[in-house]
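Note that one protein chain of the assembly has been removed; the remaining protein chains are unaltered in position.
The letters A and B name the chains in turn, as written, and every chain counts its residues from 1.
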Amino acid sequence: MIHIFNNFSSQLFSGFGWTILSSFLTLIFSLIFGVLLALLEVIPNKLANKIGRIYVEIFRNIPLLIIVMFFYLIVPKYFVQIDGFTAGTIGLFLYTSAFIAEIIRSGIQSVSSGQMEGARSTGMTYKQAMRYIVLPQAFKIVIPPLGNQFVNLIKDSSILAFVAGFDLMYQANAIASVTFDTINSYLVIGILYLLITMPLSYYMRHLEKKLA
Amino acid sequence: MKKLVCSILLFLGIFLLSGCGNKVTDQSALKNVHSTNTITWAVEGDKKLFSLIDIRDDREKGFDIDMAKAITREILGPKGQARFTLATSQSRIPLLKNGNVDAVIATLTITPERAKVISFSKPYFQAGKSFLVPKGSKIKKPSDLNGKTVIGIVGDNSVEAIKKVAPKAKVVAMQDYGQAVSALKSHQGDALTSDNGILYGLAAQSSGSLEVTGGTYTKEPYGIAVNKNQGPFHKAINQAIHKIQKSGEYNLLIKKWFGQVPGFNYKEMYIK
Partner (left out) sequence: MQTWINALSWLNFGFLLKGLAVTLFISVFAIVLSFILGSILGIIRYAKLKFISAIVGFIIDIVRNLPLLLIIFFTYFGLPNIGLRPGAILSAIIAMTIFESSMIAEIVRSGIQSVAIGQIEGARSTGMSFVQALWHVVLPQAYRHMIPTIIGQFVSLIKDTSLATIIVVPELMQHAQVIYGQNANYIVPMFAALTLLYFIVCFTLSLIGNKLNKKLA
């Protein structure tokens, strides 16, 4: 196993980089888009609620692999040319956004409706009450499940291997097909994945205890 | 942090343990196939002419499949069973090495690197690497691919071969041939490289939108793979191939699968 680390360090390093980059981009964009979707679902507008709901239900109920393959194989054929890394990251972003929206929505709704009414009765507008009273409380509730979602997102980024996205999993496939040492090749990247996900999930558990 | 280190150590321990025990690959494969009256073959499902899943009956069909059945019959007699496990180009050698299957017959080129980890039978088919491109493409020879993107298959040796003839080509590797052709049609690459026999099959499926170009730029003798230290089984397979080629059955199979392929001189493949 050590020899795989030694002989393929540049591939492993670049795979590690692409995995981190894809996860990071997805994290930023899906957090923004997820919050927007959640707001769509809770603002007092039936049409907006419906649009938000439909998006979330569709993307939560189909496999990530289908979304990613759609962007890799179908979008370039009919719309615009994108490479595997981009296609994979876009797919990951749209998919994760739906989960984040669902977490944030239930967070907002668990902040009691009395809070919103109370804030409004002091003369705040809906926007102000949302911005200063409801969202800050909701964020505290949603931090543990959001953390779990981020760990999931890093694991899910291995989907990039299906679309030649140069991530860790793709590099392991390539290394395994040169060395024929399947188990050890995957063990090596398993450790690299754990290096990212383990500290994150321990930190989340710590945070969960602190907030509880 | 301490927890993290412990976990990683434990994780390693589990997989080191899994290395012990009675490995399937240490037992005599020939004895095993005789006692179960079955040879388990790793084959692929996405290579027209060699081994393709027929949607009508969910069975694999092609030259490799017929060869595997013929060899099984030679070794185990007419009642012997050939069982097929579907593999991808990436998984065919791991499946053998880890003991999921007894032998691999999946357009597997005999290369010195592979011969270090598995044993090959004598060659049973002579292929060569070539290119599949969209009709009307400007790519005519391997060196035209410098600076272009070439689609390969994970686990196929074309990924290494292409670097020798077009060092400046960018290679992206896909999981299987279905994905690779779809990727070519979606312009994720300028050409798809693999063995000519496979590419002729893919071109035939494309109803005229893809073509094979540039002749062959390597020699690719296909062999049947078995595990190292399986001398008796290895010998039995070589004898079976010899018999099938001697009896004329081999030539009939060549004609059956490659007789209708435009641009492919199947008679060159005949064993005299």
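The criterion applied here is as follows: contacts are C-beta pairs under 8 Å (C-beta built on N, C-alpha and C of every residue); 3 or more make two chains touch, one makes a residue touch a chain.
The structure presented is a predicted model; accordingly, all values stated were derived computationally and were not measured.
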| item | value |
| --- | --- |
| Omitted-chain contact residue, chosen from A:Phe24, A:Phe70 or A:Phe139 | A:Phe70 |
| Contact partner of the left-out chain, one of A:Ile32, A:Ile62 or A:Leu211 | A:Ile62 |
| Contact residue for the chain not shown (choose from B:Asn98, B:Thr111, B:Thr216 or B:Asn251) | B:Asn98 |
| From B:Gly77, B:Gly147 or B:Gly178, residue that would touch the chain that is not displayed | B:Gly178 |
| Chain not shown, touching residues in chain A | 57-58, 60-66, 69-70, 73-74, 77, 151, 155-159, 161-162, 169, 182-183, 186, 189-190, 193-194, 197-198, 201-202, 208, 212 |
| For chain B, the residues touching the chain missing from this view | 3, 6-7, 10-11, 14-15, 18-25, 45-46, 48, 52-53, 55-56, 58, 85-88, 91, 94-95, 98-100, 175-179, 181-182, 185, 205-206 |
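Everything that follows uses one rule, which is that only the chains that are shown with their structure count from here on.
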| item | value |
| --- | --- |
| Chain A and chain B, separation of their C-alpha mean positions in angstrom | 37 |
| Interfacial residue positions of chain A with respect to chain B in the complex | 72-77, 81, 83-84, 162, 164, 170, 173-174, 176-178, 180, 182-183, 187, 190-191, 194, 198-199, 202 |
| Residues of chain B that touch chain A when the two form their complex | 3-4, 7-8, 11-12, 15, 18, 89-90, 93-94, 97-98, 113-114, 117-118, 154-156, 159-160, 172-175, 179, 182-183, 185-188 |
